[in-house]
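One structure coming up, written as structure tokens, with questions to follow.
On to chain A.
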Amino acid sequence: MHANITTETGAPLMSARGITKQFAGIEVLRNVDLNLMRGEIHALLGENGAGKSTFAKILAGVYRPTRGTLMLNGSPVEVSSPIAAQKLGITLIHQEPISFPDLSVAENLVLGRTDGALLGRVPWAQMTRDANALMDLLGVRIDVTKPMRGLSIADQQMVEIARALASDSRLIIMDEPTAPLTPKEVETLFKIARRLRDEGRTIVFISHRLEEVRALCDRVTIFRDGDKVETVATDALTDADIIRLMIGRSLKEYLHKTGSTIGEVALKVENLTLPGFFADVSFEVRKGEIVGLGGLVGAGRTDVARAIFGVAPAASGRVAVNGKEVTISEPSDAIALGLAFVPEDRATAGIFRTLSVEQNITAAIPKRIAPNGVIRRALEKALASDSVKKLRIRLASLRQPIGELSGGNQQKAILARWLLTDPSVLILDEPTRGIDIGVKAEFYDMIGELAASGRAILLISSELPELLALCDRVLVMSEGRLTANLSRTEATQESVMHAAVPKTARQTVGVAA
Partner candidate 1 sequence: MFKKTLLAGLALSVAMISGVALAQDKVSIVYIPKNTGNPYFDSLVQGFVDACAELGCDFTTAAPATAEATSQIPFITAQTQRGVDVIAISPNSPDAMNQVLDRAREKGVLVLAVNGDLVDNYEHRDAAILPVDFTKTGPGQVELLGSMIGYEGEIAILSATTDAPDQNTWIAAMENSLATDPKYAKMNLVAKVYGDDEPQKSTTEAEALLQTYPNLKGIISPTTVGVAAAAQVIQSAGKAETVKLTGLGTPNQMRPFVKDGTVQAFQLWSPYNEGWLAAHFAVGLKNGTISNEVGSTFEVPNLGSITIGEHNVMNTQAELTTFDAANIDEFNF
Partner candidate 2 sequence: MNSTEATTTSTVRDAAAARPRWQVLLIRPETMTLALLIGAIIVASNLSPFFSDLGFILESSTYYIEYALVALVLTLVIISGEIDLSPAAMMALSACVFAWCYQAGVPIELSMAASLVAGILMGLVNGILVIRFQLPSIIVTIGTLTLYRGLAQVLAGDRSIGKFPKWFNGIDYRLVFDVPVPVILFIVASIVLALVLGTTVVGRQIYQIGTSEVAARHAGIRVRRIKTGLFVLMGIVSSIAGLLTASRLASVRYDMATGGELQMVLMVMLGGTYIFGGRGTILGTFLASWLLVIIATGMTVANIAVTSQLIVMGLLLIVSIIATNAIYARTQR
């Protein structure tokens, strides 16, 4: 551990003073003061939507703060655009690698560099040499003349990191860089990060994984709900402290599981395989049971759910619903069988943004609202307003476009849509992502009630506490395969993580964690 900076001594590289950010009149960041010191690795922690990514984007010039100032080396600066940030020596490595898939790796590394005239010549040979040197430095074997399109997400992430290295920045912000990486790659990344720190550069590190933060970061700043809660040395806090600071109360307070009786097998999956995505996945979910599905991003969890629901059907394997073997080639088949699926990406796969809340709620029950093909408005309205009451969806009018609602209420409407189909099996993919803390608790209650009413629930979540608190059983996927089936008592942070990290590199976990 090179914990060389635990207190703010000397002048900070970058200070934020009273940074506030509003989107369409809503504050997503409130009055944030923060100092980033030279030669430190500074973690930003917080739940989804807590404001850490927004803050990072303000530092990097992607957003401009509504109020507040940024000071670089003690003097106020305007970071008006990503280019301006680059000129000031600030680089942001985005959560999802932002690359140009049709251009070569080498080009992706230098593109957007501000030196040189627009009509100046592109030094192809020099560029390739430099790119190879960088790849060697990172210890990754990537053909830099090939287009980005063919690279894995992890490799793309490494190219992003290489770009930050190449740009010679003073402040490097990494927004969840490790999500798609193998432990071995994480280790390489950490080595490089430490070296950069030792050169006196500042690194801002955003991650959900506490163990990574502990292994790498000197100080942490915790965000909650748009506020900066605290900035302290990493060693000064226990995991429980951090979680408490992130969510505002301890886990136990808001995660509660009502007991339900577990019945017959509702969903049975055998040897499900989709080459390139997942292989040989078998499990079952019983009535009244909440089965969690954990693993790293890209482990294939969402792909399995999409395959079961018929969005992207599997190439081979069997699915049985309520004891009967079925073929599901389209979501409509799945719905007819009593399946429901709340997708991870609510904005694109869940809501019809510009259509009314009412239409959104009744989208999956055409036969009920229109028995002979013609929609019965009164019936539709009654069904929708009933759901709104039941799920306590906050809105101004049923005819309001759903896009005007908050994320939590949008998600409730989606859940309402599926409850109207009276499903026997519910697949929830990251149902609480990007949702207010308060509403989250409501969701946990609802999921519990749904199970208690005899429905089988498959819950995909990246938030370990959520899985551990809610589920009767936790399945874990890694690299497209099911690696664990843990009972409630067996499931712990450690056991789930152990099963989630790729086998090929398991021995290195100790170093990373």
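Per the selection procedure, all candidates are chains of the complex that A comes from, given by their letters.
Note that in this section contacts are C-beta pairs under 8 Å (C-beta built on N, C-alpha and C of every residue); 3 or more make two chains touch, one makes a residue touch a chain; residues count from 1.
Please read all numbers here as calculations on a predicted model, not as lab measurements.
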item	value
Touching chain, any copy counted, for chain A within the complex - options 1 or 2	2
Residue numbers on chain A that touch candidate 2, as the complex places them	23-24, 26-28, 48-49, 53-54, 57, 95-96, 225-226, 309, 311, 330-332, 334-335, 341, 343, 345-355, 359, 363-364, 366, 369-370, 373-375, 394-397, 399-400, 403-410, 417, 433-436
